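In this view, the complex is presented without one of its protein chains, the others remaining in place.
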């Protein structure tokens, strides 16, 4: 979808009831907005209402910085979870990495192609290996070695850094450390991870070895929001690739790299385009 | 999407302008309808507006048989192309076949599983081969052998038969005759064909032989609405399958059968679910 | 691969050592055979050798019914697991079903198209629902209702029936009963099951419900040889299909049906074409 600026995007979920689309579209129409794209979904099991609507702000009677305030009464009435964002206002994302560079390379390259709407003010790593890559892209690199003893302290420093930099999105680009629950709860549905298996198969470590041992004919990768439970957060995107008996674990790793890159990039694309709403343990993706 | 009856579905396209979603959703809300699913698209190049909206008719103040009349003023104001259908009112489809049975088998079997919302009052063929299959499914089978000389007369008889049976959808399930332009224009965007190639590659006859000779690594199938121009109508669905140097033409035909079945069934699914709007030579598919 | 008769196919596995291909191809060459297709694989981890070779028996100096005897000395020397089959000699397969008909429909239809090299002398079911389908295809239908008490006796009767009919392949076409270990060990790597998930995810019952609850974006199906451990046998084929948040459990079941049909058919195709060797918990598939 090509959406010319200035464009506003509303993401909203609430208990379903009659008139929601009508009220929301009237709100936009009455202020002179033209809807560019509207996608609405009702979960018939849980009777929940989900909507993403984008509209042109050209000649809109409310200035963009007053838009949230203007919409608040309606949102309160609906008891909604919601956010309004302006197309073109970029997410501020931090990338967490360890030693593997394929995922971060992919994201940095795609960002240079302007596929995402993000700024990347910093990279955090528990290893120093990728410092020169960060330097090449002129992004500050912060090295936080982590062990059992210092984990609490290091995470506290990381959080302070993220806070200072007004980070709203964290990308775990094959970051080989488990974030503490205390860390995770600071960024609900804002930490995107890539797991190198087709979840829920092969949770935890060394999924390619697990896949090789089981003799599967297809391997997968899964990008999800991080929750306190390991590899159990709401799934954003999954994809797969065929393997054969000829493939060694090394081949699986090679083929899987492509998958991981693609799946993480797609998840991040949805996230930065404000195309995701979380519904309990699941995601609504407005493609 | 599971939509419980009674449900109404509006498909509408018109020149884009402000307030369309608002006006349409108000129309539904004011009469007591609850929107179940709404998907809207604006073609930014042609400035055209497309919408599919379904709503629950429970407690709706307008009875279903007066719904079209009630909506007509709005539609006229928008100068729209539109249709309203009731979930559960089935399409009446005729299947045209020749000798191959895989596509018709697939459709008849899926219909017996209630995947489509169609009734099939008749099967028309230019060969008698599949008469017993029709008998098995207890569907009247009409044999119209066609040659250069009798084509005009036979098609006239077919049209009369279709008319008598109030047919609104024609499925060409590997029907190996080209319908005349006069026939086609009677059923605009209502004749669904399956072509056994990835259009626009390999138009016309023997596409599997063409694919074999060219040495492609992937073959495809395409389902489209029939227009006067051969294999050139709006594409509804396409899919592909991998082949290798080991595959003979016979293997391509075998693998292609699976593809043709699947692609035609998917196209018919969209059609019977009222999920397709035609935009010139293209389709909008509300998935 | 199109292979004209009369053709012999050797499937062989043994500990790897030098000269195996040479000795086997010499055996064929010296007797006047022309190799049509040879595929060989060495498992570098376990140092095992796997080969499938097919050759034209035209002018072959050993008659087909003496071929096994002629090859035995070589096989003994290699301490190999092996089988020789004649292209065109059909497998004798029994289909086990319960109530769902999509998988058995698919197999019977494909067999009528001569995609498989199988004869189907009987269908066994723990329900009577599909008796008329069997009648339509003129295949004897045997009804063995099974409960906790009679399982042992019923299975004994089934085994006798299979034995009488010289069955060498058993197809579990969504058979909703777990075969006893005693039954399974009679047909090692000869019982083909279809499980309606992407194994090892969602083992056991109601995988579509499990998938729905987890919020996956892709569902799968897996065909495997049955072993004593539930859903744990060597995987033959897997495939997947995308789903979205719009899909209900009912939609998953509908989409999954297509997948199950396709995956089981592909596994059976490999099996009947003698393209599978089992390597512990894994399969070698000579595509």
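By letter and in written order, the chains are A, B and C; residue numbering begins at 1 in each of them.
We adopt the following convention: contacts are C-beta pairs under 8 Å (C-beta built on N, C-alpha and C of every residue); 3 or more make two chains touch, one makes a residue touch a chain.
Note that this is a predicted model, so its numbers are computed, not measured.
Participant: Consider the whole complex, including the chain that is not shown, and state which of B:136, B:228 or B:282 touches that chain.
Facilitator: B:282
Participant: Which listed residue (B:62, B:161 or B:216) would be found touching the missing chain in the intact complex?
Facilitator: Counting the whole complex, the residue in contact with the absent chain is B:216.
Participant: Residues on chain A that touch the omitted chain in the whole complex?
Facilitator: The list for chain A reads 1-2, 37, 102, 105, 109, 113, 115, 136, 244, 246-248, 250-251, 254, 257-258, 262, 287.
Participant: May I ask you to list the residues on chain C that touch the chain which is not drawn?
Facilitator: On the side of chain C, residues 2, 4, 16-22, 25-26, 28-29, 32-42, 44 touch the unshown chain.
Participant: Tell me which stretches of chain B touch the chain missing from the display.
Facilitator: Answer for chain B: residues 41, 43-45, 198-202, 213-218, 220, 234-240, 244-246, 248, 279, 281-285, 287 touch the chain left out.
We adopt the following convention: only the chains that are shown with their structure count from here on.
Participant: Can you list every chain that touches chain A and also touches chain B?
Facilitator: C
Participant: Going by the contact definition above, tell me which chain pair has the most C-beta pairs touching.
Facilitator: More C-beta pairs are in contact between A-C than between any other chains.
Participant: Of the chains shown, whose Cα mean is nearest the mean of all protein Cα atoms?
Facilitator: If one averages C-alpha positions chain by chain, the most central is B.
Participant: With chain centres set to the mean of the C-alpha atoms, which chain is at the far end from chain C?
Facilitator: A
Participant: What's the distance between the Cα centroids of chain A and chain C, rounded to whole Å?
Facilitator: It comes to 42 Å between the two C-alpha centres.
Participant: Multi-chain contacts only, two chains or more: what residues does chain A have there?
Facilitator: 41, 44
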